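For this view, one protein chain was removed and the others were kept in their places.
And now, subunit A:
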């Protein structure tokens, strides 16, 4: 056994065999091949999953346009969504998705940035002890629970406040606001912490107050990071399905105001895809909505990259 552990197949003192054995891989080399093989295989699986996901959803999503010959422009700008009657105007859902996404981001950003400033500049100790767990708990609450609370609390509240059914964009905004808050906060905290310490010290040494330092130096320097945080939050809001679907009312009509039932790409997908038959126009049209979701997710991803690159450049200058 001792011989094998030294890396050779068998002990042999004949010089000729020694030479031959030197041409063979040692045990360590073979181990490394094995490990390399396994880890390449695993990463290959992930790449395969990503590639097939992009391929399948794209090929399904464009069937509406190639197979059912729906005009892309009409699909994106049409306002009448009744795929079973051949009407595939997806604009109501597209507007619904963008409306809740932007509204949630606009409401959540001041809260997130304020919390992040508190955690990094005002009370770092309490921030770590109290707010860090608060944020982590908010991340941990499953989206169906957010949806349920939206349904049980926010919708009746809105009904009481402004009348109507209570379902609508504003209710969805409320729910999404709480859901994207931890995402934006955590990433903003990271970018505030990354601001070099001497920026802050220089500003304070010049006699600036804390707020002047925060608003004119720290927030400025952290802007690319905060923008990235907001985009991540928007990506989460755009892709959130169940919580939104539970409170928005799911009416595939052009939203006239913020308090009437509307629908988003995700809500239409979750309610519709099980009721349609594979290969028909109503089914294909839903896959096209999924394709829009996919493309938007790629777009958010690209946006984050661009901002990261810009941020790097401005720091180097």
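By our rule, a residue touches a chain if its C-beta (ideal position, glycine included) is under 8 Å from a C-beta of that chain, and two chains touch if they have at least 3 such contacts; residues count from 1.
One rule holds for everything that comes next: contacts and distances are computed from a predicted model.
Within the choices "Amino acid/amide ABC transporter membrane protein 2 (HAAT family)", "Spore gernimation protein KC", "Phosphate transport system permease protein PstA" or "Cytochrome aa3 subunit 2", the name that UniProt assigns to the complex's undisplayed chain is "Phosphate transport system permease protein PstA".
Shown as candidates are A:76, A:144 or A:161; the residue that touches the absent chain is A:144. Although one chain is not drawn, the whole complex shows that of A:49, A:72 or A:161 it is A:49 that touches it. The residue touching the chain not shown here, chosen from A:73, A:163 or A:274, is A:274.
Across A:70, A:180, A:290 or A:307, the single residue that touches the chain missing here is A:290. As for the chain not pictured, it touches subunit A at residues 27-29, 31-32, 34-36, 38-43, 45-47, 49-54, 56-57, 60, 110-111, 114-115, 117-118, 122, 130-131, 134, 136-138, 140-145, 147-149, 151-153, 178, 181, 185, 208-212, 214-215, 235, 238-242, 245-246, 266, 269-271, 273-274, 278, 287, 290, 293-294, 297-298, 300-301.
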